[in-house]
Structure formats: structure tokens, C-alpha cells
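First comes the structure, then the notes that go with it.
One protein chain is absent from this view; the other protein chains keep their places.
Labels run A and B following the written order; every chain starts at residue 1.
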Amino acid sequence: MTATRGGASPAGPKGQPAQRPGALGFLTDTTLCIGCKACEVACKQWNGLPMDNIGWTGNSYDNTGDLGATTWRHVTFVERIADQAGRRPATLQPFQSNWLMMSDICKHCAHAGCMEACPTGAIVRTEFESVVIQQDVCNGCGYCLPACPFGVPEISDTDGKAHKCTLCYDRLTDGLEPACAKACPTDSIQFGRIDDLGERATERVASLRERGVEGAHVYGDQDVGGSGGIGGLNAFFVLTAPPEVYNLPRRPELPQRKSVRGYLATAGAAVIFGAAAFFSLRER
Amino acid sequence: MGLGKLGKLLGTHVGMVPNPVSQRTREARSRLRGASATVSVCPYCAVGCSQVVYTKDERVIDVEGNYESPINGGTLCPKGAATAGLMGSPLRVTTVKYRAPHSDHWEDRTLDWAMGRIAQLVKETRDVTYEARNQQSVPVNRTLGIGHLGGATLDNEENYLIKKLFSAGLGIVAVENQARI
Partner (left out) sequence: MPGLGARLGRGAATTTQQSLAESDCIVIMGANMAENHPVGFRFVMKARERGARVIHVDPRFSRTSALCDVHVPLRAGSDLVFLGALVNHVIQHQKYFREYVVHYTNASVIINPEFKDTEDLEGLFSGYNAAERRYDPDTWQYAGQQTKPAPEEDPAQSAEPRPQVVGQISDPPQTDPSLEDPHCVFQLVKRHFARYTPELVERACGVPRTLFLEVAEAITRNSGIGPDGVDRTTAFCYAVAWTQHTIGTQIISCCALLQLLLGNIGRPGGGILALRGHSTIQGSTDIPTLYNLLPGYLPMPSSAGEGDRSLEDYLRHYRPETGAWHAMPNYVVSLLKAWYGTAATPANEFAYHLVPKIEDDYSFQPMLLMMRQGIMKGLFCMGQNPAVGGQNTVLARRALATLDWLVVRDVHEVETAAFWYDAPEVRDGEVRPQDIKTEVFLLPAAIAAEKEGSYTNTQRLVQWHDKAVEPPGDARSEAWFLYQLGKRLKELYAGDDSPQGRQIAALAWDYPTLDGSSSGDPDLQEVLKEINGYTVADGQPVRDFTALRDDGTTAGGCWIYSGIMPQAGRNLARSRKGDGRASLEWGFSWPANRRLLYNRASADPQGNPWSERKKWVWWDAQEGRWTGYDVPDFPLTKPPGYRPAPGAKGLDAHAGDSPFVNMADGKGWLFAASGLRDGPLPTHYEPFETPVHNLLYPQQPRNPAARHFPRPDNRYHEVGDARFPYVITTYRLTEHHTAGGMSRWVPWLAELQPEGFVEISPELAAIAGVDNGGWVTLSTLRGEVEARAMVTERLQPLTIDGQALHQIGMPWHFGFGGLARGAIANDLSLLVEDPNSLIHEAKSFTCNLRPGRLVQTRAQAGAQTGALRR
């Protein structure tokens, strides 16, 4: 595919590049995150995103603030160092603790509020089950913004269109893993088949709990994070503190579902969503 | 399209009727197609991450970690991941700047002029400050009039040439780098 000099290869063993279609996504294991922000930079580099220029926030080491039109990976920093008496602990629970760092990203929801709200058809679900805003279709109406329970898409000041993570769609089509996952030095960001990642997340949580990390849990299944009609996330997380600590909603809901609730009987909605689910399986 | 209509009413039309895939989406491919790949080493810290620099038409289009490295295995830190940004830095200096003594502004000069001027200054300073012997008439062949700083971010071969030219060739002894910084 590419000319290679000096023994380089564009794709290799890490992260199982997407050679076959199917649901692909991320497992972001915060217990392995060192808050280095390589993911933020690798994402910007690959996707040609400019700096945000927010300035110094004084909010721990977070100076990019939030996911947005030009920040598609964002590392959240939460300092929970001292106990209530102000005592700093010396012996810590295994892996990341007390200074929590989480690399946030578009969740590529199984049922994506943004996509469902988009009136122009700009937002599509790809053959990898990722959710992509097609820039040549988007008219910048902004309907997708409130429709996302996680506040992911944002309208760019530059081109007036909505932007967010594409799961590196252009890389996936060529069998390359997404830039953030590739760069991550500690494998906090793992890329692969959702099924595999889901198993890995479950095992990881079990292993963490065995080692004394009692708060370890998966964020992004249908109970926590992928709830409320979302049907689970294709980018999910292993967390060690309640989701709210990371500024993540515990039980997000599709806004569409909230409105549905008022008008229709649950059974009726179930028919609709059942149908939606049927169609969403179209690629399998 | 009955369902579609209902879906639209409820805001769930997508999923029942897939949105059309645009031409741009259909044609989306990695820009690494057709690129040349060159193996480099990250210029920042001393971990020694191997990088692959992708180029097209003599321009850098991407820098990533090299999967084959036993050290970084394809990964990079934020600085390493910004290497393409360093190389293409909008603020990068690409022309020679010259500030005359007591001046309050930069001037543009040619590289050739600067090289000639620097060589001349080195010779003048060296000739004035050169010590062939010290006060005890021990042969020393040195000058304290010129110093050098830097090396830890250069190449080994360049460090070799610095020491060889400056110390062995010109007698400059105050040659130092960041190892003590």
C-alpha cells in the first residue's frame, strides 16, 4: 500500500487493525492512563485539527477543557488526593488512583442521538458501526448538539459545521488503527472488535476488584453509560470512581426517548425501537 | 415509508432508513496511501522512540510511532506525537536573522553571508585570545575567548564534529552541553 523504506510498516500487531467489517471501537481503561495527552495530540495531528487556545484554566492539568469541534480526544483530570481531614494517602490502590485521568471521546453509541436528530442525513453509521458526521453533507444546523447526552459534537467557528471523532474512519478503511489508540503509550486506549473489548473490560474489572480496586466498573453497557435507549456504547471505559466524578452521566438517555415517553405507550415505543434496532443490524 | 414518517415524527428516522453515504465518505481513505515511509527517532527525550515519517512529494504528511520498535512498539507521547507539528511549526525559523551590535531589530541576511561573517568573527576572536603556552609555559594551544553550548539534542556525529572542530581544530575548551543543566 505504501512504499516502505528502512523496515517501516504502516500497520502491525498492536490493536488488531480492522481488516474485516464489524463493530469496532475503543476500550479506554482509565486505570492504565497516565494523563499524558498523547491521544489528544495524535488525534489532532492525524485529523489536522488546530489548537483550541483556551488558555490556562487552573483546573488541574486540563487546559483543553472539553470535547469539542477541534478536540476529539480529551483527557479529564480529577484530583481526589486528600481525605476529608486533608490527609494525603501514601499507600494507594493499585494502578491509577487519587489523581484520576480519563481520556474521553465520542461514544459511538449503538443508538446515536446525534444521528437520529440530524435532519440532513449528514450523520451516518459506518460499516464499522461508528458514527460519522459527513462534512460534505452537514449544514451546521446544530440539532445534533442537544441530542447527544454526552455533549460531544460541536459547531466549528471556522466552517460552521458540526465536528467530532470519526473513529479515524479514513484509517479504518485502510486497516489502520485509530491514531489515539496507536499512540497511547500505556495501552489505556485499546482499539478492536467490540465483542473482544467487552470481554476484556469485564475481565479487567474482575481482576482489578480482585486486586482491591473495589470501585472498578465498566462504563458503557446498557446499565451504566449506554442506558436510556442508547443500547450500549462502542467506546466504553473502565472507571474506578462513579461516572459523575469524571463528568460522565451515569444513566444517559436519548433525548428523543425522553420526548417519546410523554406521547406514546411504552409498548409502542418498543415497536419503534425494535425496528430501529433491526435496521441498525443491517450491516452484519 | 410509513415507518419512516413515524420515525421522522419521533426523530428516529435514521436507523430505519440508513442515511445516504456521501461521495466523500465513500472515497475516504488514509492519506498514507502512496506515501513514502522513513524510519526516524523522536527528537525529544531520551526514551528513544522509533518513528515512521510519512512523506508525499517531499512533504511530511504524518509522523507516527514505529510498531517494530522494542521500545515504543508504535506508541508515542504527546511530544513525539507532535513531531509533525514541530517540523511544520508555523513559527519555525527558516531564514537567517541577523542583529547588528546595538541594533533594535532583526535583519535578513543570506546564509552564505552569515557563514562568512561567523568564520571571520571566530578567527578574529581566536587570534586575539589564543594561548599557545600558559604562564608556566606549558603548551596549551587553547582559547577561552569562544564557547559552545549544546549537543544533547543534536546527533552523535554532530557532537563528534563539534568537539573535533572546536576543540581539536580551534583550541576552544569551553565546550559544554545540557548534561549539566
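Some observations on this one:
The rule is short, and it goes like this: a contact is a pair of C-beta atoms (placed from the backbone, for glycine too) under 8 Å apart; a residue touches a chain by one contact, two chains touch by 3 or more.
Note that this is a predicted model, so its numbers are computed, not measured.
For the options A:T76, A:Q96, A:S130 or A:S227, the residue in contact with the chain missing from this view is A:Q96. In the full complex, chain A makes contact with the omitted chain through residues 5-7, 32, 34-38, 40-41, 44-45, 50-56, 58, 60-61, 63-64, 79, 81-82, 86, 88-92, 94-101, 185-187. Residues of chain B in contact with the chain left out of this view: 36, 38-51, 53, 55, 58-60, 63, 68-73, 75-83, 85-87, 89-106, 111, 114-123, 125-130, 132, 134, 136, 138-181.
By our rule, only the chains that are shown with their structure count from here on.
Residues 1-14, 36-38, 40-42, 45-46, 111-112, 115-118, 121-126, 132, 134-137, 147, 169-171, 173-174, 176, 179, 182-185, 256, 259-260, 264, 272-273, 275-277, 279-280, 282 of chain A are the ones touching chain B in the complex. Within the complex formed with chain A, the residues of chain B that make contact are 3, 6-7, 10-25, 28-39, 52, 54, 62-68, 72-82, 84-85.
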